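Below: the structure, in structure tokens.
The complex appears here minus one protein chain, its other protein chains still in place.
Showing chain A:
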Amino acid sequence: MSFEIILSILQENWPSYLRGAYMTLLIAIISTIIGALIGLFIGVMHTIPLRKKSVKSIILKIINFILTVYVEIFRGTPMIVQAMVVFYGIAAYGYEMDRFIAAIVVVGLNTGAYMAEYVRGGIVSIDKGQYEAAEAIGMGHFQTMIHVILPQVFRNILPATGNQLIMNIKDSAVLSVISVTELFFTTKSIAGANFRFAESYLITCIMYLVMTFVASRILRYVEKRMDGQNAYQVEQRREEQMY
């Protein structure tokens, strides 16, 4: 393994590497967003207070049961298998799905299954007093969620969402089994052509590391921004002690 070989591989293949990395990032980001939205939806559905026995509550129970089944299936099976089942399963009905779409569907559904639990936990962990205070000034359940609870939940689940994004950047490599041209698949074809496996994959390794590292730093920054400063501005300088 030598530095010159790595350089020459890069020289010949850098556009492919970049395209692969771009694809990986695109899949990871889109599916994390989709997954977060799915998770948010399920988390909210699971925490709607049930009013005794009404038609509404029965419908809600049925929907929640279906959502639970989805979560269990996607959390309980490997993503690589899900990719095969979704892609070839649909292909069996004579319809060839776009590989990129299939990738986003699989990773997005997978992320959603994990996020659902984080969101549910995030909602449940909000102090009961927050709901009561909102109720006491006349807000309904929906208004309370939008203006009081969910903004706090967002902050609470941000670290988990960041983790999911990083996992998705890495784990999207398994999508190579359905020939999605992400970074790992691209590397496979590059290495297959030049037979320099170690060097070709070392480059890939570094590229993954850079992507995940940058993503985690950006998320850390966003978290800090959301928390704000510990100090605050006093409107006028009239009182001396403000701490």
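Keep this in mind: a contact is a pair of C-beta atoms (placed from the backbone, for glycine too) under 8 Å apart; a residue touches a chain by one contact, two chains touch by 3 or more; residues count from 1.
In the analysis below, contacts and distances are computed from a predicted model.
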item	value
Chain not present in the shown complex, as UniProt names it (candidates "Carbon-phosphorus lyase complex subunit PhnI", "Amino acid ABC transporter ATP-binding protein (PAAT family)", "Peptide/nickel transport system permease protein" or "Roadblock/LC7 domain-containing protein")	"Amino acid ABC transporter ATP-binding protein (PAAT family)"
Hidden partner chain, touching residue among A:A102, A:A134 or A:I169	A:A134
Sites on chain A contacted by the missing partner chain, in the whole complex	127, 129-130, 132-140, 143, 147-148, 151-152, 155, 228, 230-236, 238-239
